[in-house]
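For this view, one protein chain was removed and the others were kept in their places.
Just so it is clear, A and B label the chains in written order, and each chain counts residues from 1 on its own.
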Amino acid sequence: MSATPTVRASAAEDDASAVRSRLASPSRLTVLVAVMAVVFCLLAALFGLVPTAQATINGFVAGSYTGLGAIGLTLVLGILKLVNFAHGDLLVAGAYFTILFAWLGLPLPLAMLGAMVATAALALVTEKIVWQPLRQAKAGTLQLFLSAIGLGLVIRFSVQFFAGSQVRTLGANVVDSIALGPLRLGTLQAVALLVGLAAMLLVGLALRFTGIGKEMRAFADNRALAEVSGIDTQHVINMTWIVSGFLAGLAGILYATAIGSFNPNFGLTLLLSLFAATVLGGIGNAYGALVGGLVIGLSQEWSTLMFNARWKPAVGFALLILMLLFMPQGIFGRKKRGS
Amino acid sequence: MSWRIERLGGWAAVSAIAFVVSGHGASAESLDLKIGALLEASGPLSEIGPPAEKATNLAAEVANKAAKDAGATIKVGVVTADAQGDPQAALSAARTLVDKGASCILGPGTTPESISVLNGITMQRKITLWPLASSTRLRTVKDDGTIYRTVAADDLQSKALVQAIENHVGKGKSVAIVFRNEPYGDALSKSFTTDWKATGGTITTTVSFDPQQQSFDSEAGQVVADNPDAYVVIDYPETYAKFGAALVRTGKFDAKKVFVADALSFANVPENIPAEALEGAYGVAGGSPTGTETYKLFNKLWDEAGGVANASYTANTFDAGILCFLAAVQAGSTEPGAIRDKIRSVTQDGAPQFTIANLSEAVKAAETGKPIDYVGVSGLFRFKDNGDPSTSLYDVFQYKGGKQVKVEQVNVK
Partner (left out) sequence: MTAEPILEVANAVKSFDGLTAVAGASFTVEKGSITALIGPNGAGKTTMFDLLSGFAKPDSGAIRFAGQPITGKAPHRIARLGLVRTFQLTRVLAGMSVIDNMLLAAPRQPGQHLYSLLTAPRHANAAEDKARDAALSLLETFGLRSKAADYAGALSGGQRKLLEIARALMTEPSMVLLDEPMAGVNPTLGHTILDHIASLRQSNGTSFLFVEHDMDVVMNRADRIVVMAQGRVISMGTPEQIRADAAVIEAYLGGPAPEAKP
């Protein structure tokens, strides 16, 4: 595998590494799946098949919450290069919009749909009143970073102001479960898992095949080039926020429904996991968010077989650091070129 | 007559100030005592906020009536703030209370909050703090004699749990422990493990979890794994809403085997906790001597006041408010340090005993500056050097139809 021989320019070395990273990307996933399979077998041998399989199912559930919540985050980070610390609070907005619409008399499924639309609208509003002006004012990274934290606080405390900070529930049945032989999976968790996986697949496909999806990827890759190709960048930015907000709303609703009990701070507690999934999966990659979420979910749940569950978050994040040492760009990440 | 008594009261107050805290500027004619209620109005323990607030208000009401009957000029008011279950928020709430003139503070609900408030403001200002937190850790912190507890520490609660399980499951059985990873659960689970093993019982597993976890199913699976005879659950309602649901989802869970610690004691099971997770479950919480006239009177007052239903530890909060009031009367001052120094002389062994039934008599006696012995709704107070009570009466209760039903009382030491 060498660079095209006709060129002896300085770019040659660069090109070779690009080729390597392209080739490495699918094999990284393969290696990861292989490692996970080996770990599963080892755990099954040590702790028994049923407990290991149950922990695996639980890991998938936890991973799907995280993965779905992380898609919107990874899109905004990858496309707009914005570390959106307010993303967790968009999830909260989704859950509380549902409560609001249900209180206004809408049946729950309609209230949920309305809540997703409202969260998307909220995300778009934040673009119009915060991010667009900041971008035009050429705000630096630190300013954007602090604005995101501030915006998150504003959303969270607005929710607290209108809805109170007490524990809420969406009233769904959280105790029903499906028996798969000796294994158990909560009915709502199964729904959350399926909807989550479907949403991630759909977003991945849409990014790959629709016009706006390609425009988003082009924008993420090189904004100036996207512009000279005739891509309306503000439209891409707006769409990114709408999609990100819609998915944040969905993730917030699914999480709130399946976990059963929440308060306006749940977004903040989720945020770290969402960032972890984003970074581990490779920034800007919807499938990466899924895989990153699943890796974190599985490793945390598997760790409960070996250690007391109180160490679960520590184990998950230790593993995250370890994996980033080996693949700093994340599982689906691409080496950044200097172009 | 009333004029004379009033004057006497005033003189008593003046002389008390002169002797105890010379130079303090409170008006001798009329004392305005503010009791601060550091409530768990939101956050993980938000279930205990409303009953604690009502108990504090009731204490102020009873105290005002007694003061009026006794012709004393002291007036008791309540100021409140939300501790939110968070040490940082609790400290800032405590500062608000102090700014509003609180001379003593009832609450907060957890040990980390209590330590934060203690170190941040109350110890320095000599303000007595009356936490509802029951961790043994509060015994050993440096507090300059400002922490008093009307609730027993968890080494006693552990023994109450042991007795409850022995009474309803049997001796020498297997128990799984699950606790929320915080000082309360950590300390109580350790005490319980020691106590339970000492009676010949076994522990199948001890599972702890971080309250911010996104799923609890693996942990729930471990709790039910070896099919223990009982589960000891040391958790708060906010997380048990999730953990309890996960327990039910395992399909192997039997709520009747559950024994909850006092943080999961409420008059009615909150609606966010799935009914299946607590129906038939047992639990323990600090109790009050139920047969007494005092207890009946307190219950009557509670019901007449309307509002939230009675719950665990309301009597303890109420008594703390009354003790603060009596100490202020005896000190003739609302100065926090003066109140602190009189707590032991209103609960002195051998002194004339008073209850809320004759509280106006207690006020008259306290005004003379002589020691008295207030017998609380929650029992007799014999504060140890570290401010902990020696009371050891626990209620064992069971949830039936979503309501708490008292089953028995156990006495532990």
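Following the convention adopted for this analysis, contacts are C-beta pairs under 8 Å (C-beta built on N, C-alpha and C of every residue); 3 or more make two chains touch, one makes a residue touch a chain.
Keep in mind the model is a prediction, meaning the values are calculated, not measured.
Chemist: Touched by the hidden chain, which of the shown chains?
Modeler: The omitted chain makes contact with A across the full complex.
Chemist: Looking beyond the chains shown, say which of A:Leu113, A:Ala139 or A:Ala206 touches the absent one.
Modeler: Checking the options A:Leu113, A:Ala139 or A:Ala206, the one contacting the hidden chain is A:Ala206.
Chemist: Considering the whole complex, not just the chains shown, which residues of subunit A touch the missing one?
Modeler: 3-4, 6-12, 14-15, 18-19, 21-22, 206, 209-212, 214-215, 217-218, 220-222, 224-234, 334, 337, 339
Note that only the chains that are shown with their structure count from here on.
Chemist: Distance between subunit A and subunit B based on Cα centroids, please, to the nearest Å.
Modeler: Averaging C-alpha atoms per chain gives centres 43 Å apart.
Chemist: Help me check something: in the complex, which residues belonging to subunit B touch subunit A?
Modeler: The contact residues of subunit B facing subunit A are 42-43, 46, 84, 181, 206-210, 212-215, 217-219, 221-222, 225, 237-238, 241-242, 245-246, 248-251, 270-274, 276-277.
Chemist: Considering only the defined contacts, which subunit A positions touch subunit B in the complex?
Modeler: Against subunit B, the touching part of subunit A is residues 51, 54-55, 57-58, 61-62, 65-66, 164-169, 174-177, 179, 184, 186, 189, 255, 259-261, 263, 269-270, 273, 297, 301, 304-305, 308-310, 312-313.
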